[in-house]
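This is the structure, below, for whatever I ask next.
Moving on to subunit A:
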Amino acid sequence: MHLELSGLTKSFGSLVANDHIDLVIEPGEIHCLLGENGAGKSTLMNMLYGLLQPDEGEILIDGEKVKITSPSDAIRHRIGMVHQHFMLVPVFTVAENIMLGRENTHPGGVLDRKKAHALVSELSDRYGLQVDPEALVEDLPVGVQQRVEIIKALTNDASVLILDEPTAVLTPAEIDELIGVMRQLKESGTSIVFITHKLKEVKAIADKITVIRRGQVVGNAEPSASEEELAELMVGRAVDLVVDKRPAEPKDAVLRVEGLTVIDERGFTAVDDVDLEVRAGEILAVAGVQGNGQTELAEALLGLTPVAAGTITLDGEDLTTRNTRHRLDAGIGYVPEDRGHDGFVGSFSVAENLVLNLFRQAPFGDGLSLRTDEIEKNATARVREFDIRTQGIDLPVSSLSGGNQQKVVLARELSRPLKLLVASQPTRGVDVGSIEFLHTRIVEERDNGTAVLIVSTELDEIAALADRVAVMYRGKVVGVVPADTPRDELGLMMAGASKSEAHDEAIEHPTTLGTI
Partner candidate 1 sequence: ACGSKPTTSDNAGGAKKDFKACMVSDSGGFDDKSFNQTSYKGMQDAVKALNINEAKVESKSDNDYPTNMTAMVSQKCNIIVGVGFKLNDSTYKAAAANSGIKFALVDPGDLATLPKAANVKPLAFNTAQSSYLAGYLAAGMSKSGKVGTFGGVQIPTVTIFMDGFAEGVKHYNEAKGKNVQVLGWDASTQKGLFAGGFEDKAKGQTTAQNLVTQGADILFPVAGPAGLGALQAAKASSGKVNAIWVDTDGCVSAAEYCSVLLSSVFKGMDVAVQDVITATVDNKFDPTAYVGTLQNNGTGLSPYHEFDSKIPADLKSEIEQLKKDIVDGKITIASKAQPKSAS
Partner candidate 2 sequence: MTPEENNTDIPAEPAPAPAPAPAPATEPRRSGLPTWAVQGLVSLSAVVLALVVGAILIIVGDDKVQTTVGYFGAAPMDTVSAALSAVGEAYKSLAAGALGGWTPISESLTQATPLICGGLAVSLAFRTGLFNIGAQGQLIMGAVLAAYVGFAWHLPPVLHLVLAIVAGLVGGAIWGGVVGLLKARTGAHEVIVTIMLNYVAIYLLQWLLTTTTFQRPGRTDPISPIVDANAQFPKFGSTRLHLGFVLALLAAVFVWWLLNKSTIGFELRAVGANADASRTAGMSVGRAYVIAMVVAGALAGLAGVQQVLGTDLPLTDGVAASVGFDAITVALLGRGTPLGTVLAGLLFGALNAGGLQMQLITQTPLTLTTVLQAVIVLFVAAPALVRSIFRFLPKERGAGAVLAKGWNG
């Protein structure tokens, strides 16, 4: 199927998210869309899929103008999409999620679950994507959920498949698996639009690359272009992909975690007997595929999740049973993984969010009432210092772009004296330019003698920041390795291999991405 987008334009309020975008997708090609956060990639694809209505422009299929006003139109035109955010109903089983919208029924609208199961099994066999049709989606780790999403998109026999950042939550091995599926689809004539921030993946699979910046197509690139070239095209200036940092000068251990065990609400052991140590002046990165206990580890450190066993000490003080407020006051800074959920209060102003955990203390509060003037003064200073782009400090944070929201959280945490900084996915959803800045700030914090614990699923980020890397798998730390450990080895450890196994295996079976 030949697909052409012509002059597509979409504005949100005064923001032009897509500005007269033209794009041609040839049959059987893998077309990569590159662009920084907020460039407008998802917006464009959402218009193609009928989730958003373009203000201007048209969509042509095989040369014919079509109107796609809802996803059902898109499905009818054999367009499939894997969305950036999971479009799965967490409380449904895999089979229910997959049959949703195209249910096979017995007479009277009664669901034919057998057929759904058969379909799931058939597809998962054909593409080698193993899933249990009876499992509840919310019980599955994100990698498997992503697999479900892909199967869901495949059931429609799409001629054009849109994959919007599907790899963000996958291990290198799982990414390999996905690349295999994409190749298989391409063979059978399906065209694929593939969105990712990971330049290595682009280079591995793309037939064609289109770069979008600030809602406009700024050019095409060949898969043979270097990562630096692609990054420059994305951001519009030369980007330093490597953070400039001096070697760490670690001092005494600040955080000591011993035998930490966390049982989650469903009774699963999320963190399993973990021992860790973070010293002043070093960055320890906790690597791992999402859902392997890193989130719970970070939350346990902050007292947000009760600890079932083990101890947490900060500078000699046993914090295991202290509440979150005490820990924050004791000098722990925290950047939560899901910032929209845990990091800020969307309806609160920028100024209020900048003192969300400081408002009680002088100078912002005098025990009873708030010092509004001090809160404003602080906000003005932080906004300037962290280059937070906002129309005003009294606007709600929800009106800021994702990257700027993240900066609000980081500005708050980094602007007070810390002994330990715990940051989960500190740069997720932040554009490359801001990443540079934030990374620099985190390294500065380290150099000031703060112990830093970074939780990240991004090997790039780990490579950029870490002094040491602890890899987590199924709640256990499978090994603590130096920062310069090869990607493939880390990837294997993230899938559960021990340090030595990973080392051997990586040499024997290099992955597509590891070799680029």
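How were these picked? Simply put, all candidates are chains of the complex that A comes from, given by their letters.
Methods note: a contact is a pair of C-beta atoms (placed from the backbone, for glycine too) under 8 Å apart; a residue touches a chain by one contact, two chains touch by 3 or more; residues count from 1.
From a predicted model like this one, the values you see are computed outputs, not experimental measurements.
S.K.: In the complex, subunit A is touched by which of the candidates 1 or 2?
M.R.: 2
S.K.: Touching residues of subunit A toward candidate 2 in the complex: what are they?
M.R.: Touching candidate 2: residues 9, 11, 13-16, 19, 38, 55, 213-216, 218-219, 232-233, 236-237, 302, 304, 323-329, 334, 336, 341-348, 352, 356-357, 359-360, 365, 367-370, 372, 389, 401 of subunit A.
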